[in-house]
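Only one protein chain is missing from this complex, and each of the others stays in its spot.
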């Protein structure tokens, strides 16, 4: 789960990171008052859950409250990569002498948190990684002992030569790591961490992604989910405990298991069509889940046919077939629907589906081909 | 460093352990008022840094404020194993249904904290360990991950079958471990942890020893040192950074290094006499240290001779010899003093000492024998 | 001889009285796995419908049954503790089926297990099966046949799909292992390849990868350096858009790395043929056999 900048700032601030004061507004008319209260200059920042909002014009400097109001008006309602800006942050501006990058992720190979720091801050870190890898210092942190003093010295020394600045950077990195661990983050990033001309260090942007598996014990964080910033279908899928990702094709698919769902999409593409979505209904195949999945897919007007691809292992295929028929009854839809059920009791399932208008398929390949055909 | 019960209670309480309310008094006249404030019955407890005060009569139950005053009067000024009671704790009494033992130490072989729990509380745990070892459950805690839920279940289940009581015990053990780690303890112990007839769990005694090496970062704890509860010579030795332990013999000794100091004591005993003390002046052998060491030893009227046994390795023996002479000049003493200096520049040292009334010895054995002789 | 589980496996089911644990315990027994006990705190002393004794603690269960393996069906909030407990009880292998364990828990559990010499498979794994000998997990036993193809995968049903094709075409399996779909897992692709390399029964390894991470790339390096078994590959997620999690917590393309294209290229460069569809794996295996 991605957090909005304003929430990430709040968390960082709580862990002692030096974050400039800011005020969140949902009505651009409040921008002037907010700027006045904070003291100008301020930065007006669109709150959207996509990268590259700066380039898209979603971040502007304002030297007077009037200017802030004007910029907020422009940013509010703006469309950034398909998301409409509905919240704007007014933040106290900081003079910039140097910009650093500081981020924490989980390193898959060491299976430990990894801190990345770079003196090339304020730009896309992936670009730095591919063009100037020597400008990134990676430090693996053993969670058994936490971040160690010598590691902090090493990282701070990689970014600055100034004793006072190094001290502040070390403190900031330490706080960032604490925040990362404290909220079950999968990513915690400050880009840029800024040194001002008077030698003070500030976190002027903030980004946190949360490990979804940790949300059950992070009630406060879970409550920060901004559904206004995601597609409605994704919100609905999540509420139904389905894994769903919208794509641009016209063959909808409902699959059990993430790997098989990806393989199904890949096969649709392989045979010359485009999948409309990724959708994994997980281990169980209750009628309710099938119904919910169908509902979500039908929101997409591009969808011209639906493929249900189930490998019934522990799940019995006849149960699934009955579930599909039941779900089908409850909803009004006339899209062609191809059903492939393999594994336990698949023959029985096929019998059940024989008298319906559902198109049966005996293999995944056949199912994909028939669904593509039906979408034409 | 050993903490007084009252301080240990305070620490436990701060970590969320259920400790009955109490009031510390330094004047027995305050006992009645304290008992009234807490509500009777109360327990009147001598605050001394030795074990077995209960058997010595230092812990008494009082059912009325008057009784509390009377008992406090008796306990105050009492001599328990050589220590005069100068502080008394008045604590709210708890009805006892069952008594448990819970303690944390560092386990030398696993090099990790070890929690010991026993349903045989309220008695000497070492007796339980030797007579009913099956009544003690030992659980090693990996500090990398802390105390784990399954370990808490196991320990609580070892002490009780009652669900609610188990829950409270688990919480108490967890808090005890946190306290242990939080204050750099070498021992943290509740004996007994009590279950009252109404199913509540209480820590009615508290004992914490602190790892001396951790004191530099435990300022609050370091300030709890109760010098009134230790021998004056030991206080003085600590202030001079000397390791000193008073013994009952008449041959005083000043040695560099703990192992050599013990071996010197042992040799005195081996040749038929008794050492008056253990004293390690550490690596350096400055005149000041020698002077301080002599001062400490001379407090003991039993001492009849003094042996200085130095293995000069990095330290040059001639320097040490000069130090001894200088120290000797500054103080007024007529006890015979045997000096053995081996290692770097020992011949030079012997020359320096040749014209003094100091008795020179060329080996540890000779030194010990001469010191014993001189003490006769 | 197969890897990880076989006829010497003596299994404890952690969370045996839960819905999933009870069901799969029965399934595993039916398959022939020696399920010697189960653990559910507070339910010690009872016996399951399948006749399996239940214990309060892993320590007791291992002591009483001589178990060497455990499988975890415990709900996510308590699953890490179950693995810790299994490590302390001294089993050699813990197979963690549970999905949704916080990564912050796993990064503490895994080094703990390693220090105590306990191997962890998973979490979020369908389990491990050595056809004909033992099944430890949730995969349908019926689709497997005994043979000399080792299968390693990050997913469940996709593996069933491929195993189904293999078995139907006469290619039995030595062991099939689902290493789990999370970003941080115990035994990983490379560890498994090492095990297969030392297993006499395994002649061909089917490597079923997916987007995310770079274990497949590392596997390709190992194969390039000379790997003693023939390898066939499949990579799921060619059509996955970057930055989106495809069901599995670990199946996500981030910062341009972990794409299916990269993985396929790496494997091809190492001389490994990668199937375009699950069924095609059979053709590749036929050629290798």
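A, B and C are the chain letters, set down in written order, and residue numbers restart from 1 in every chain.
Please note the rule applied: contacts are C-beta pairs under 8 Å (C-beta built on N, C-alpha and C of every residue); 3 or more make two chains touch, one makes a residue touch a chain.
Owing to the predicted nature of the structure, the values given are computational and were not obtained by experimental measurement.
A.B. asks: Among B:137, B:222, B:245 or B:374, exactly one should touch the missing chain; which is it?
C.D. replies: In the complete complex, the chain left out is touched by residue B:245.
A.B. asks: Could you tell me which of B:94, B:265 or B:350 touches the chain that is not displayed?
C.D. replies: If we include the chain that is not displayed, B:265 is the one touching it.
A.B. asks: Looking at the whole complex, which of A:39, A:133 or A:157 touches the chain that is not displayed?
C.D. replies: That would be A:157, which touches the missing chain.
A.B. asks: Of B:211, B:288, B:326 or B:373, which one is in contact with the hidden chain?
C.D. replies: Answering carefully, the residue with contact to the hidden chain is B:211.
A.B. asks: Just the residue numbers, please: which parts of chain A touch the chain that's not shown?
C.D. replies: Listed in rising order, the touching residues are 142, 144-145, 148-151, 153-154, 157.
A.B. asks: Which parts of chain B are in contact with the chain that was left out?
C.D. replies: 106, 108-109, 111-113, 125-126, 129-130, 142-144, 181, 184, 186, 211-214, 216-217, 243, 245, 247, 255-263, 265-270, 274-275, 278, 280, 283, 311-314, 342-344, 363-365
A.B. asks: Touching the absent chain: which residues on chain C qualify?
C.D. replies: So the residues of chain C touching the unseen chain are 111, 114-115.
Everything that follows uses one rule, which is that only the chains that are shown with their structure count from here on.
A.B. asks: If you tally C-beta pairs in contact for every chain pair, which pair wins? Let me know.
C.D. replies: Counting C-beta pairs in contact per chain pair, the top pair is A-C.
A.B. asks: Compared with chain B, which chain's mean CA position is the farthest off?
C.D. replies: With centres defined by C-alpha atoms, farthest from chain B sits A.
A.B. asks: How big is the gap, in whole Å, between where the Cα atoms of chain A centre and where those of chain C centre?
C.D. replies: Measuring from centre to centre gives 27 Å for this pair.
A.B. asks: So what's the Cα centroid distance for chain B and chain C, whole Å?
C.D. replies: That gives a centre separation of 54 Å.
A.B. asks: So which stretches of chain A touch two or more other chains?
C.D. replies: 144
A.B. asks: Counting only residues that touch at least two other chains, what does the list for chain C look like?
C.D. replies: 108, 111
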